[in-house]
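These notes concern the structure reproduced below.
Showing just some of the chains, left in place.
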């Protein structure tokens, strides 16, 4: 899989803080600790975000890739 | 499958208490007893949670992976 | 398929009374008579449940696995 693959942008962000928007419109922010090609991923120190504020803290969360709309990753 | 796979975070949580958010916005909390790569899983002593309170108790529940949004697992 | 597979909890419940929550939020309760790995299943003496009461009786019902949210099975 070449560096041109979109999933590479996710893999390159392991250990970085990312934001994940889900189909139910919730946003999670946390440190990316694992990901796979289906965009399944785990976040450490995960927070649910509302109006740019942490609304709830969840610790470690496993997010199912098929319910993800987008992921904001560091440049 | 390497330890970097997100599903490993679920497998490592067997026998621990986890919270599972479903597509219909319900949250189940219970002791994880089984899981597979599709995120199908069984919980023992499962409770439906509302406002951090147990709203209903279900005993053993089998949850279908494709309707899961996220799973909170111990760190 | 080992006993650790979630679907084994369903197979072990054949002939037992189970409750099945569907994506449309309806709950069916009945005696599990058949199931497969997709969670397709048949219930005998199936009842639709509302507020823990039987709202409608359906006899034998075949439920499509991909529209199931969760199944409450005996421990």
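In order of appearance the chains are A, B and C, and numbering begins at 1 in each one.
Just so it is clear, a residue touches a chain if its C-beta (ideal position, glycine included) is under 8 Å from a C-beta of that chain, and two chains touch if they have at least 3 such contacts.
From a predicted model like this one, the values you see are computed outputs, not experimental measurements.
The complex is a homo-oligomer: 3 chains are shown here, and the full assembly described by the structure file contains 7 identical copies.
To be clear about the criterion, only the chains that are shown with their structure count from here on.
If you take subunit A and subunit B together, no chain is in touch with both.
Rounded to a multiple of 5, the C-alpha superposition of subunit B onto subunit C involves a rotation of 50 degrees. Subunit B and subunit C have Cα centroids separated by 19 Å.
In whole angstrom, the spacing between the mean C-alpha positions of subunit A and subunit C is 33. Contact with two or more other chains is made by residues 23, 66 of subunit B.
Subunit C meets subunit B in the complex at residues 4-10, 23, 25, 39, 65-66, 68-75. By the touch rule above, subunit A contacts subunit B in their complex via residues 22-24, 26, 28, 33-36, 40-42, 44, 46, 58-64, 66-67.
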